[in-house]
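Of the protein chains in this complex, all but one are displayed in their positions.
Order of writing sets the labels: A and B. Residues in every chain begin at 1.
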Amino acid sequence: MKNILKPSIYWLFAFIPIAIFLERSGASAPLIFFSAAFSIIPIARLIGNSTEQLATYTGDAVGGLLNATFGNFPELIIAVIALKEGLHGMVLASLAGAILANLLLAMGVSFLVGGLKFYNQDYNANSVRVYSSMMMMAVISLTIPSGFHMLALEKAASENENMLNVYLAIVLLVGYISYLIFMIKTHPDFFRSEGEKQEEEHEERWSITRALVTLVIASVLAAFMSEVLVGAAEETGKVLGMSSVFIGVIFLAVVGGAAESISAISMAAKNKMDLSIGIALGSSIQIALFVAPMLVIMSTFVGPAQMNLTFPKGLIVALFLSVILAAMVAGDGRSNWYKGVQLIIVYLIMGMMLYFIPTM
Amino acid sequence: MKNILKPSIYWLFAFIPIAIFLERSGASAPLIFFSAAFSIIPIARLIGNSTEQLATYTGDAVGGLLNATFGNFPELIIAVIALKEGLHGMVLASLAGAILANLLLAMGVSFLVGGLKFYNQDYNANSVRVYSSMMMMAVISLTIPSGFHMLALEKAASENENMLNVYLAIVLLVGYISYLIFMIKTHPDFFRSEGEKQEEEHEERWSITRALVTLVIASVLAAFMSEVLVGAAEETGKVLGMSSVFIGVIFLAVVGGAAESISAISMAAKNKMDLSIGIALGSSIQIALFVAPMLVIMSTFVGPAQMNLTFPKGLIVALFLSVILAAMVAGDGRSNWYKGVQLIIVYLIMGMMLYFIPTM
Partner (left out) sequence: MKNILKPSIYWLFAFIPIAIFLERSGASAPLIFFSAAFSIIPIARLIGNSTEQLATYTGDAVGGLLNATFGNFPELIIAVIALKEGLHGMVLASLAGAILANLLLAMGVSFLVGGLKFYNQDYNANSVRVYSSMMMMAVISLTIPSGFHMLALEKAASENENMLNVYLAIVLLVGYISYLIFMIKTHPDFFRSEGEKQEEEHEERWSITRALVTLVIASVLAAFMSEVLVGAAEETGKVLGMSSVFIGVIFLAVVGGAAESISAISMAAKNKMDLSIGIALGSSIQIALFVAPMLVIMSTFVGPAQMNLTFPKGLIVALFLSVILAAMVAGDGRSNWYKGVQLIIVYLIMGMMLYFIPTM
C-alpha cells in the first residue's frame, strides 16, 4: 500500500492490543468496552473485503450468496457471544438497534453527506419499494411473538411460546431464501443501479488462499474481541448509568454495523446512491430475516435457554415507525440533504427516549 | 356443458347432500363443518354468476351496483346466521378474517401464481391507490368503536357505545354509497385496466328468468348450508382445540370468500391482473364498508343483542398492518412472485399467532 498514512479505518486495528491490555490490567469497564468496540470496526471491514474477494472466484449467484450471508457476520458473532452469556435482552436490543441504525442513521447520514455535495441524488425506486415491503413483512413477523407474549397470560403458554418462536424463525428463513432466489436468480435487474454501470473499485485482486485465510483470521479475531466487548458491556452500562437495552440498541448495534455504515456513507458521497441504499437497507433485511431467526434457532443449542423474539413494547413501536418513515422518505427514488436530516432527527429522538427510559 | 368431466368447482355441489346426511346422522362436528364449508363454495360461485348474468340485462350503473352488492352475499348470509345465534365474536372474527384473507392470501396467491408464469405483471396503480386509501379509511373507522370500548370504563358508557356503533355504521354506509357513485358514475375510468380491453368470457348468456331463479335458489341454498356450517362451528372448534376466533378468522372467512378468491387467482394466471386485484381489494372494501355496517344495523333487529364493532386488540393490529403492507406491496402497479410470497408469509404468521393465542 503506497498511501499508508492516508486516514483509514485499518488504523483502528491498534485498538486490538489496547483492548486486550486494558482487560488484562483490570481497567474500568467503559475503557475496555469502547476499545473493543473500535477494534471490531476494521475487523468487520476485513471480513467484508475478504468475502468480496472470495466472491470474485465464484459465479455471480454464489458470490451474491456469500456477500449476503457474510454481510452481517460481525453482528451475528457479537450476538452469539452474548447469547452464550444468556444476555437475551441485550441481544434483542442489538438486533432492533441494528435495524434502526441502518434505516435511520446510516441512510440518514448517507442522504445528508450526499445531499451536501449534490443537489438531488437519484436512485432506483423499484428496489427501495422491494426493500420497504420486505422490511415491513419482516418487522410484522418479528413482532408477532412479542404480541403473543403480551396477550398470552396462561401458564401453559410457555411451551407454546417456544414452539411459536421456532416455527416463526423457520418461516422467516424461508422468506430469506425466497429473497435470495428473487435477488440473485429470478429478478437481479430489480436491484440494478439507475443510469451508468457502477464499477466497484477493487484496488487489487487477492489470491483465493489469501481471501480464505483472511476471512478465517478475521472471524476468529471478531469472535475474540466480541468476547471482550460483551464481557464489559453490562458493567459499562452500570458505570455510565445506562440500561442494558440502551447499550444494546445504541452501542452494540452501531459497532456491529459500523464498517457497513461507513461504506454506505462513502458510496453516497461518490453519488452512488443505489449502492449506498442497497448496503443500508439490505443490511436491515438480513438482520431481520437471517440473523434474528438464526439466533432463535442457535439459542436452542447454545446458551442457557431458548431466546424468544419478545422485544420491549417501545422497541416494537420504534421499529414500525422507522420502517414506515424510511419507506415514505426513500420511496420516491430521489434524495436530498433534508431527507437525511429528517432520518437523523428521528434516530436521535428515539435514542433520547431509550436513554431516559431505563426500564423500557 | 360439453366438458362435464373438466375439473370444476361445481363438483363440490356433491357436498350438499353429504353435509346434510352427516348432520342428520349425528356425525362428528368437524366432518359436518368441513362438508358444509366445501358445499358453500360452488353455491357462492353460482350467486356470482347469476348476478353477472342479471347485470347484462341492466345498464352499466345498475349492473355495477348489483355486482358490488351481491359480491359478498355469501359472507353476509353466513354472518347473519351466526348473528341470529348470538355468536358476535365469531362474526367479528370472520369479518376481520375475510379482509385479511383477501388482502394477504388471495392477493398473495394471485401474485405468486401469476408471477410464476410471467416475469412481471403490470396493472393500474391508480385504482390500487384508491383501494388502499379506502381500506385505510375503512379500517380506521372499523376500529374506532374498539378504541372506545377499551378506553371508556364508566358504566354509563354502554348506551353511548351502542349509539356510537349505529352512527358509525351509518357513516360507513355513506362512505360506501359515495364509493359506488365514484366507481360507477363519476370516475369509472379510474378502475379501467391497463393496456388492451379485457373481455370477460361469458360461455353463454342466460335468460333473465334463469338468472333470477338461479339467484334465488342459490341464496336459499346458501342460507341453508350456512345454518349447517354455523351450527357445527363452535363444536368443531372444541373438538379440534381451536378458539372460536380462530374458526371465524380462518375457516368462516376463507369459506365465504373462496369462490371470489379462486376467481382472483385464475385471473392472475391469465395475466389479467387488474381484474384479479379488483376482485381481491374490492371484496375487502365491500366487507369493511358494506357488510360490517349492515350487520351492526341488522343486529338491532335480528338476534339477541346489538353487535358492536369491538374487535380483539390483536385483530385490530393485524388489520392495520395488513392494509399498510398491502398498500406498500401492491402500490407500484407491478407484481412478481416474491411479492406474493411476502403476503402469504404474513398471512401464515398471523394465522400462526391466532392459533397459538386462544384467548385473543
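General remarks:
Note that in this section a residue touches a chain if its C-beta (ideal position, glycine included) is under 8 Å from a C-beta of that chain, and two chains touch if they have at least 3 such contacts.
Fair warning: this is a prediction, and the values are worked out from it, not measured in the lab.
Contact with the omitted chain, checked across B:R129, B:K313 or B:R334, is made by B:R129.
Among A:A44, A:V128 or A:M350, only A:M350 touches the chain left out of the display.
Touching residues on subunit B toward the chain that is not drawn are 126, 129-130, 132-134, 136-137, 140-141, 144, 147-148, 151-154, 160-161, 163-164, 167-168, 171, 174-175, 178-179, 181-182, 186-187, 324, 327. Residues of subunit A in contact with the chain left out of this view: 119, 313-314, 317, 321, 324-325, 328-329, 331-332, 336-339, 341-342, 345-346, 348-350, 352-353, 356-357, 359-360.
Note that in this section only the chains that are shown with their structure count from here on.
Per-chain CA centroids place subunit A at a distance of 40 Å from subunit B.
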